[in-house]
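As you look at this complex, bear in mind that one protein chain is not there, while each of the others sits in place.
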Amino acid sequence: MSGVARHAVDLKPRWADMDAYGHVNNVTWLEYVQEARVDLFAAFAAHPDGGMLVEGVVVARVVMDYRRPLVFRPEPVRIEMWVSAARPASFTIDYEILDRGVDGTSTVYVTAQTVMVPVTLDDGRPRRLRPDETAVLDGLRDE
Amino acid sequence: MSGVARHAVDLKPRWADMDAYGHVNNVTWLEYVQEARVDLFAAFAAHPDGGMLVEGVVVARVVMDYRRPLVFRPEPVRIEMWVSAARPASFTIDYEILDRGVDGTSTVYVTAQTVMVPVTLDDGRPRRLRPDETAVLDGLRDE
Amino acid sequence: MSGVARHAVDLKPRWADMDAYGHVNNVTWLEYVQEARVDLFAAFAAHPDGGMLVEGVVVARVVMDYRRPLVFRPEPVRIEMWVSAARPASFTIDYEILDRGVDGTSTVYVTAQTVMVPVTLDDGRPRRLRPDETAVLDGLRDE
Partner (left out) sequence: MSGVARHAVDLKPRWADMDAYGHVNNVTWLEYVQEARVDLFAAFAAHPDGGMLVEGVVVARVVMDYRRPLVFRPEPVRIEMWVSAARPASFTIDYEILDRGVDGTSTVYVTAQTVMVPVTLDDGRPRRLRPDETAVLDGLRDE
């Protein structure tokens, strides 16, 4: 992170997110990433040029690194995300799922990346990003 | 793949696996990977030296590449997997989720990798693989 | 059950179906009921008069009785179902989720009922069953 503000979401764990080991399951963490991205894309959609981007983007790749287990608790976890790369026909979102203490310390549970590919609305084929879409992404970009 | 047999599982999609876009959701594909690995580990557990391996292994990293969308259908998909790397204190499983046609062709939906870390049963700390465990992994190894 | 054949589905539990108590969760049993009904409705759809019924039916009520816990195992459970009531504008499906032993004994985990309401395709409002739809339901009816 340098000077770009991250987009942040607070997500409340559900008891059902725990698996038979009593931890938030590794699959469920990816659901958390998805929910955070839905919130990010809602922010994109509120931008005058972001609408098309929101409607036709698919997940092409996911990378998840599990740092620390989490047992169910009612308090939310924080998901921070930013655009780490924008290419002609794809872009990458980075995520950190963590607790931020009032004293400035943080406890990271999961870091993740998703590679997103814009597609055409009619036939779902990959397409290039338009200049106005790239500009929207640049607002959350940090490499 | 060279000369090593892959471990294969047939998994029946559920209608509930579809998301609001009518496709098997990107999160759900990771659940498929987990179910396949549970089956693989049951096979490990049946091996005289594999028991310890099964009880104390956690997922440290996941990589998923989405190749093609899947709409719900009652017919199962096939998940093939093999050990692609065994290191002193971790090993990697590769997965292919696909249909195999009777004519020898295949349609790949998702490829994935998970990095697995053996841990101690008492306090969950990372530990080295024992020689007998490495031998079990070698039976499914292909690089 | 008198003389009417039940519709039956075999469903393989997933490891992810277990909750933090290590049992198939009470919510997940309802997912099993849904998957069984999807299979039943696919059978309706294959009937010349059943298509409309399949497309526009919503769940109005669910009753679930939990008889016995189930721990994950790779072997499928059996879901048997039949139409227990057909009224002018709704019908009821009964379900039994069980194991059937080769010796004729059975072990019941859950019994359930869902009340189904046909709706119009254009605006989703409740409507009456047509005579041809009632005839399809009668083929699976037992009271």
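Brief remarks follow.
As written, the chain order gives the labels A, B and C, with residue 1 at the start of each chain.
By our rule, a contact is a pair of C-beta atoms (placed from the backbone, for glycine too) under 8 Å apart; a residue touches a chain by one contact, two chains touch by 3 or more.
Keep in mind the model is a prediction, meaning the values are calculated, not measured.
Here the missing chain is touched by one residue of B:Ala16, B:Ala43 or B:Ala135, and it is B:Ala16. The chain not shown here is touched by just one of A:Pro48, A:Pro74, A:Pro88 or A:Gly101, and that residue is A:Pro74. Of the listed positions C:Ala8, C:Ala43, C:Val59 or C:Ala85, the one in contact with the omitted chain in the full complex is C:Val59. Counting the whole complex, the residues of chain C in touch with the unshown chain are 25-27, 30-31, 34, 58-66, 69, 124. Residues 15-16, 18-20, 22, 25, 27, 72 of chain B touch the missing chain (whole complex, contact as defined above).
Interface residues of chain A facing the missing partner chain: 12, 14-16, 31, 34-35, 38-39, 42, 74.
As a convention for this text, only the chains that are shown with their structure count from here on.
With centres taken as mean CA coordinates, the chain nearest to the overall protein centre is B. Remark: rotation between chain B and chain C after Cα superposition is 180° (nearest 5). Here the CA centre of chain A is 37 Å from the CA centre of chain C.
Mean C-alpha positions place chain B and chain C at a centre distance of 32 Å.
Contact of a single residue of chain C with at least two other chains is seen at positions 15-16.
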